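One chain of protein is taken out of this complex; the other chains stay put.
Labels A and B are assigned to the chains in the order they are written; within every chain, residues are numbered from 1.
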Amino acid sequence: MRSYLPIARGTFMVGLVYRFGFLFTILGNIVYLSVAYYLWRSIYRYSDVIRGLTFNETFLYVGLGSAVFILLKTYADWYIHYEIREGLIANYLIKPIDFQLYNLSANFGSLLMNLLAITLPTAIMPGLVFKVTISPGAGLFLFPISLLLAFLISFSIDYFIGLMGFYSESVWGLSTTKEIIVTVFSGALIPLQFFPEAIQKVLYWLPFQAIYHTPLMMLTRPQQGLDIFLPMMAVQLAWAVILFVAARLFYNQAIKVLRIAGG
Amino acid sequence: MSLIHIQNLSKHFKILNRREGLGGAFRDLFSGNYRTVEAVSDVSFDIDAGEIVGYIGPNGAGKSTTIKMMTGILKPSGGIIEVNGRPPYDNRIRQAQIMGVVFGQRSQLWWDLPVIESFKILKEIYKVDQKTFDRHMNMFNDLVGLSALYSQQVRTLSLGQRMLCDITASFLHNPQVVFLDEPTIGLDISVKAKIRSVIKELNSERNTTIILTTHDLGDVEALCHRIIIIDKGKILYDGDIKKVNALFGAYRTLKLQLDNFNETTIQILNDKLCERFGTSNGITVAETEEFWTDVTIDQARTPLSDVLNFVMSNFPVDDVRIVEISMENVVRKVYDGALG
Partner (left out) sequence: MRSFAEYLRLYVIIETQYIKARMQYRADFIISSIGMFFSSLATLGVFWVILGTVPSLAGWSLMEMIFIYAFYMIAISPMQILFDHAWQIRFHIQQGTFLKYYFRPLNMMFYYMSEMFDLKGLTQFFVGLALLIYASIQLNLDWTFARVLLLVITVFSAALVQISIVVAASCAAFWVLDSYPVLGLAWKLREFSPYPMSIFDGAFRFAFTYVIPIGFVAFYPSQLFLRPEEVSPLIYFSPLIGVGLFAITYWIWTLGVNSYTGTGS
């Protein structure tokens, strides 16, 4: 485990160089938040509660969602595809490191940097500018753990898609489709309560809602009891383990293809 | 009037000093610290039509900066530069019509298209009329067998084939000057020879001026009548290649792998050589790569064979290689005034 820390530290420090980018991302988030504010205010003009959520809750959800979006959107698949295209994969395979753990550490380093540089500044916006408050509750304590689990799930999915690149060159469609599915069905854009009931039932069984919906609900309605949150986290944990292991197994298959086809 | 006229040319850049470490990176966030770099200073030379000029120097010498100014990409900070009577940065599109550029590292052809399609597109871009196009394509075919490659996509060509395509393509519109940057890099001997003969042929056929930047001495020896050496932004030598050739020929480096190599070995070797051959023997001893000792010999003063015999008889030599002098060493010697 110790040998992976420098990798995380490396990507963390790389983030420091891109100071300009952070400013713009935060600016982008502010604009996004403002527009979302107006949009949802118009939507809530006719009723105080829609699908069980108040304006405050929905806006908080969307606002915090944009803050954590950068954390949970790993680029694991894009990086692996890039490295395959440029023939750089061989560099990693000859080193005595676990490919999955390597990618995880690298992405984790970026996560920490983004957390400090983007998420925290963005997260205070709803409270600071729009005067939306978070009520205290158990959810707030569980949130960090939930976020970590969400990261693991998102990473494993992206890593899996990345490995698909060993099989085919035309991965743009695959990555994009994955992104669409994850973004729409995870609750990254809107709380899942807005979807029709039938679809919600299906989504509950999929891992995607465990990425955004679960951790964000902990922040928007932290006062809900442990009896609500713990099962949700159990689902997260289950998916995190299943997907991590599945990706690991897939790696063993995918690497065989690479050995045949060449770097 | 010379085709390329450069007088007192200079160019400087402002570079950000990046500070080290975590703390330094944080400080960089708030205050930039710049320094000025003189990439090219007070450079002057004239090149006439039809010349093949080798423009060489170590990395960071100012080569590409000068080339960029000649091709109109960069504006000089001072001095005069004229290509075909005009400053190249004045009208890029017009200048591009009389110029050809080839990069050794990256192709300028369309990657996914068959070779012939790239040529056809270039025909349209450079407004080459059909007769000239056919004539040139026939010439290219005679020279390199281009028609065999017509239907192959550029991305599927071998490096050598791609280079040949890039080079011939750069002559399609009959430019007055062609800039070749590392045209033989990464190629094997036979392909290198082929490319050199193609360049020579095109130069004599069309009287095209050729500016060649390369780290490969073989290129220079095969093609150039004239050589310009640049280092640290200044011209060190501009003249006949024969003079420099003599210099190349005169120097050899004996690479030795000595048994029991330790920190005193270099000194002992040097002392022994001075004992045997005298103090102004033109021999320098240095350690370069791990465990290899370089003995550089000026053959005008001490014959290689004598040194080799002496070393083999008196020192435990595991392995030996004889190499020609490297570009860096040539320039270093020129800088030290070897050419006078």
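Basically, a contact is a pair of C-beta atoms (placed from the backbone, for glycine too) under 8 Å apart; a residue touches a chain by one contact, two chains touch by 3 or more.
Since the structure is predicted, the reported quantities are computational estimates derived from the model, not experimental observations.
Checked against the hidden chain, the listed residues A:115, A:140, A:189 or A:206 yield one contact partner: A:189. The hidden chain makes contact, of the residues B:68, B:136, B:162 or B:252, with B:68.
Interface residues of chain B facing the missing partner chain: 13, 37, 39, 59-65, 68, 71-74, 92-94, 96-97, 99, 101, 103, 106, 108, 110, 112-114, 117, 120-121, 124-126, 153.
Listed by residue number, the positions of chain A touching the unshown chain are 17-25, 27-28, 31-32, 34-35, 38-39, 41-43, 45-46, 50-51, 168-170, 172-174, 176-177, 180-181, 183-184, 189-190, 194-196.
The criterion applied here is as follows: only the chains that are shown with their structure count from here on.
Rounded to a whole number, the gap between the C-alpha centres of chain A and chain B is 49 angstrom.
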